[in-house]
Every structure is written in structure tokens, then in C-alpha cells.
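To start, I am sharing the structure in question, which I have written as C-alpha cells.
And then chain A:
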Amino acid sequence: MRAMASESERVIEISHLRKQFKKLVAVADLSLTVHRGDVFGFLGPNGAGKSTTIRILLDLIRPSRGEVKLFGLPLRSNRVSILSRVGALVEKPDFYGYLSARQNLQLFGKMLGNTTNKQIDAVLETVRLRDRADDHFKSFSHGMKQRLGIAQTLLGNPELIILDEPTAGLDPEGMKEVRDLIIELAQKNITIFLSSHLLHEIEQVCNRMAIINKGTLIVEGFVQELLRQGPMVLIVEVDQPAVAAPKIAGLNFVQRVTTDSRYLKVELQYQDIPRLNQFLLLENLQVFRLQPQTSLEDYYLSLVQG
Partner candidate 1 sequence: MRVRGLLIAMLFLSFTLTMNLATDGRIPANPIAVNPVTRVSETVLPTFAAILDSMEAQFKRIQDYQTTIDMVLDVKGFHIPPMSATVYFKQPDKLHFEARGFALLPRNAVMMTPELLRKLAQQVEVRTKEQLDKRSTYHVVLKPEEKDKNIEVVVDVWIDAERWVVLKVRTESNRFGWMEVVNQYDQVDHQFWLLKQSRVQMEIQKEIMQRMPRTGIGDADRREHRNTLLDEFFGTGQMFISFRNYKVNQGLADELFQEEKK
Partner candidate 2 sequence: MYNLICIEWVKTFRKLRTYLGFLAVGFFLPLVFIGIKFGGGVTAAQQFGPFAHFSEYFVVMGNLFNCFFVSQFMMMTFFVHIPFLIVLVGADMVAGEATSGTLRMVLTRPPSRLRMILAKIFVSLAYTALLIGFMAALSLGLGYLLFGSGEMLLANGGIYIVTASEALWRMLFAYFLAFLAMSVVASLSFLFSVLVENAIGPIIGAMVVVIVCLIISQVPLALFEAIRPYIFTTYSSVWLKMFEGVINWRLVFTHSGYLLLYIIGFFMLAYLLFRRKDILS
């Protein structure tokens, strides 16, 4: 968990952002802050306003009201200097099909200034596309296209990377690669603003997050802190689940116990997990697994639906 950064290190500042398309209010009144070094998860159901917000951050859409600052500078009046420090992938990666991967990156690199072929090779190596660098983009699989999209965001050594559903359409292996890459980038103190539907992905890579619904911010904060605010579901795997279940249900700090075929799901607070562990050991039960289930899903659903 990264400590909260100081005032001077605010990378993204959104203040009372509103965007209305005729009668549709896509973003109602959104305010949030992203600090340097954060891996910030941006969650919300379909139509919540995530993509609209991201597009506003990248000056693809003009806000109806409100202010957006990146690196402490207003976006509208400092677009060029800001975007030269930002790498972004909005929705699916669309490149020029009649150009090769390398040519596409050269083209985008030219817009940043003079990106060298060495730098292009380096980013291609990072996303494991070096051996397909000279193949036309239109011949790429979905995963390869996604990786090239991420490679494009890495050009110019950005300080902020904005990713809108970067693992969409990827197989599990591809998803893991992207997650690992994000973690690797975060370790280099690159700020990452990440929008995704995959809650476990957010939970695994993000340190801070915000959830919006119907264009309005519902919650914002550190992931772990937020998760602890709500109930946790713990997967408990013991040698005698039928024996353990009633005993656990009788504990006063356990809210609920449900039984699956091989394991138990126990609802309790995060801080009571060691107590449960101790109880099971005292009951001479062999404990194979104590795993928190993706409680972010429950937390998210409770916020969005509730």
C-alpha cells in the first residue's frame, strides 16, 4: 500500500466535472484526485460515465462544466505539454492496418517528438511483440493488438498512463501479462489510471480506486481501506467442513456461514480473521485454506445496486 502523497504530487485533479449530451447527463458532478505513483482503479457499471471521464481527461471531449488539471496544470490551456507526459489507451486499440507494428509506433512516436528506433524496440520488447514488429497490424490477433496499444502508451516515457479496460478480450494469460506489466510500471513510480470491469483485477493491482454510478462519484479511497469497511467473505477449507460449519456459525464475530461442496464461506470482519484461525486450530481442525473471496465484488455491488 502506498502512502498518500502530498499536495504537490497531485497528478489528476477533477473538480465538479459535468458533461451533458443534449438531454443525457453522462457525468453529473464528479470530483476526484489521483496522486503520483497511484495505481488508480476507476469502476462503475455500463453507462456510469467512466469512458466519458477518461475522454475528458484526454481532451477528446469538452466538459460542459468543471475543471480538469493534470500535473497541476489546467488541461485546456496546457494540452500540449500535459499530453506529452501522458500515455493513453482508450477502449480498443485502433492502429493503421496497412502499416506494420513498428511503423505504427514510429508514426505515434513522431507526434511526441523524435522517438528513436531503439525506444520503439524497447517497448515492443516490453509487450513481447518484437518478433512481430514488421507484420501488418491487420494481421494481429486481439491480444496482440491490445499489447501494441499498451506499447503505444509507453512511448515517450510517460509519467501518467491512462488505460480504459486494457484487458478486454484477452485470454487469462494475456490478462495476467497486462496485470504484471501494470505492476511493473507502478514500481517505476508511473501513475496509472485504470478503468476496468474486472474487479479482481482492480483489487490485485490498484492501491486506490473510485466507484461512479450515473455520472456521480460514490466512493473514493484506498482499496484495502474501502474493502475493510464492508463485510468480508472468507473461504475456509478444512478437513471436516460439516463439523466446522455449525461451530463457526456459533461464533459471535461471524455474521453468516454458507456451505459449498468442499469449503465454507464465512462472512466476518477483516480484523476477525486471526480469531477464526485460532478457533479452528483450537478445535483441532486441519486448516487448508483461509482465503478472502473477491469481496470487492460484493462491496461494489452493494454500492452500485444498493
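The candidates came about this way: all candidates are chains of the complex that A comes from, given by their letters.
We take it that a contact is a pair of C-beta atoms (placed from the backbone, for glycine too) under 8 Å apart; a residue touches a chain by one contact, two chains touch by 3 or more; residues count from 1.
Everything quoted here is computed from the prediction, not taken from an experiment.
The contact partner of chain A in this complex, picked from the candidates 1 or 2, is 2.
Chain A makes touch with candidate 2 in their complex at residues 21, 55, 58-62, 79-81, 83-84, 86, 88, 90-99, 103, 107-108, 110-112, 152.
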